[in-house]
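My questions all concern the structure below.
Note that this complex is displayed minus one protein chain, with the remaining chains in position.
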Amino acid sequence: MNKTWNNKAWFMILPAMLMVMISAVIPLMTVVNYSVQDTFGNNEFFWNGTEWFREVLESDRFWGALVRNFAFSFTILLIEIPLGVFIALHMPRKGIGVSFCLVLMALPLLIPWNVVGTIFQLLCRTDIGLVGYAIASLGIPYSYAADPKDAWITVVVMDVWHWSSLVVLLAYAGLVSIPDAYYQAARIDGASRWSVFRYIQLPKMKRVLIIAFLLRFMDSFMIYTEPFVVTGGGPGTSTTFLSIDLVKRAIGQFDLGPAAAMSIIYFLIILLVSWVFYTVMTSNDETA
Amino acid sequence: MARINLDHIRHAYGIRPTAPQDYALREVHHEWADGGAYALLGPSGCGKTTLLNIISGLVRPSEGHILFDGQDVTHLPTEARNIAQVFQFPVVYDTMTVYDNLAFPLRNRGVPEDLVATRVKNILEMLELSDRADKKARGLTADQKQKISLGRGLVRSDVNAILFDEPLTVIDPHLKWVLRSQLKSLHRHSRFTMVYVTHDQTEALTFADKVVVMYEGQIVQIGTPEELFEKPKHTFVGYFIGSPGMNVFPIALEGRKARLGDAAIDLGFAPKVAAGQKTELGIRPEFMEIGKKGLPVSIRKVEDIGRQKIVRGDVAGQAVSIVMKEGAEIPSEPRVSFQGKGINIYADSWRVGQEA
Partner (left out) sequence: MLELVNVSKVQGGQVHIHPTTLTLERGSLNVLLGPTLSGKTTLLRLMAGLEKPTEGRVRFDGKDVTGVPVQQRNVAMVYQQFINYPAMTVYENIASPLRVAGEGSEMIDREVKKVAELMRLTPYLSRTPLSLSGGQQQRTALARAIVKKASLVLLDEPLANLDYKLREELREELPKIFAASGSIFVYATTEPSEALLLGGNTATLNQGRISQFGKTITVYRNPRDLITARTFSDPPINTHTAVKDGKTFVLAEKEAGGKGKPHKITIPVPQHLAAIADGPVTLGLQPHHLSLEEPFEKAPTLKVRTQVSEIAGSESFIHVLFGDKRWVMLAHGVCNLDPELDIDIHLDTRHLMAFGADGASLSGNAG
């Protein structure tokens, strides 16, 4: 490369650099700082090495939350991706129905997390909530505040309600980009409905589905507001996810060191899992 | 393989057509022979794609019937018509291998696997793709993909017709003639009825035994390349086929003579035209000769395009293009003569036969 070295170019990316520094790098460094130091107040810090990391990694509390996190992400992905694809497949491709469906689908996405939480908290109350009351009147014992299973189901349903639309919209975008000729060719070839899905729609949706998958994984792995509002992590620790546990540690107990160490571990796990997913899911492309 | 009958077909996209202009396809009534290679040629908007879609079953004609081997298929959907189609852009199943792509239509129809194998191998060889049988279709070049699209039609024995919708659009120019010649030989070997839609005269004339020229929703001529060149039935055919196109002069008919300005041209026959019809004389640039005989011509420009010269000028106040040989010279007082065999007479844009 014999490109001319242009110093002016560096000035152009300076604002972006500053933004990244302020919003990401500096906070991250602060957290790293906290994770390797101990403090007894008065702004006095002592070097603590990897002690906090060991403490976090050896605690059952951490592993319990981690397992719950994976279980949660796994469950909602298993529901949201097929459900989203299914709905997208049945949405109209042309006519006035299109905009109607799109608006309908976009609605849940416009509602803030804590509002969703509040809605469900009210909806599922057995005394005054529409859903909770209906279930209770069917004679099914249901209480998200008392039964861990019910709490778990409530949180999952809440997430599915809130976020399946995102998968629908992405999958729909992938579907409408398929030229008509493909469907016509498939009809001529005598392909079944399933073959059309398997050999035309799914391959063409693959790229957007990878994006949907990653977005939903990362987002659900970081879930905080909704369970915090509805169950507060309970009953017991049944819906205490890493994020909730983290806040408990940092704010509730003011254990800054372990909380910082936990943040870093948390961050690395998301990074690692996302990277693994992405690599696995896109690996077929190169071997074609 | 089938004979195709287009029985008084008309089509309008609007709801209530009243005038002929409302029809995207005006009146088509023809029989296309079993095993023929037909090309639908015309500018964009002439109705050729509508006609193709009517044959494939994508569009149901407003009026008339379409028959394959005498059987009315007007109301059958695409998949029940046993046709194959090659689209403008290659349609392949990306995740399948080349072999599986070709086997797909057969497997869908429950053909036993050993028969699938022999058929597919046969087609792979015909398309010169044998060495890629196990490769994923996604990695192939556009022309190879287009061959696979075609192969999925060829592999079936029950196909009534193979339809092509401008199949060479995305093919590199220098590969086009290779595919054109392969298509031609594939037609010779398979004897499928083939219908090829294009706006490119070279593609149409090279591929087809019979070229169907369409203009403003109607078929203006069905003929061999020779017929289209020498005896265009409509002035549009003369203009559209050949470059430069046919010269068309308004004339007055006087028995066996055509009067063009002050000059009279002997036609050798007396064309019969009704009173009040617009009469014209059409002659291709190739059938005009510049020399010392004939009508005076004023020359505006000479385009030397290497293998020949195109002379642009005026004869009797009408613009004219004349083709001259590579080395030919223009005399000082140029005149132009018309070769009798190249003269066609038109009444209201339609050719008046010598026979009539």
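Some points to look at:
Lettered A and B in written order, each chain numbered from 1.
Heads up, the rule we're going with is that a contact is a pair of C-beta atoms (placed from the backbone, for glycine too) under 8 Å apart; a residue touches a chain by one contact, two chains touch by 3 or more.
Computed from a prediction, not measured in an experiment: that's the story for all the values here.
Touching the missing chain, out of B:43, B:250, B:268 or B:353, is residue B:43. For the options B:3, B:65 or B:180, the residue in contact with the chain missing from this view is B:180. Of the candidate positions B:226, B:262 or B:333, contact with the unshown chain belongs to B:226. Among B:69, B:125, B:304 or B:329, only B:304 touches the chain that is left out of the view. Within the complete assembly, residues 43-44, 172-174, 177, 180-181, 184-185, 188, 199-202, 205-206, 225-226, 229-230, 239-245, 284-286, 303-308, 312, 323, 326 of chain B touch the chain that is not shown.
Please note the rule applied: only the chains that are shown with their structure count from here on.
Averaged C-alpha coordinates put the centre of chain A at 57 Å from the centre of chain B.
Residues of chain B that touch chain A in their complex: 56, 58, 77-79, 83-85, 87-89, 91, 93-96, 104-105, 108-109, 136, 138-139, 149, 152-153. Residues of chain A touching chain B in their complex: 179, 181-182, 184-185, 187-192, 195, 199-200, 203, 288.
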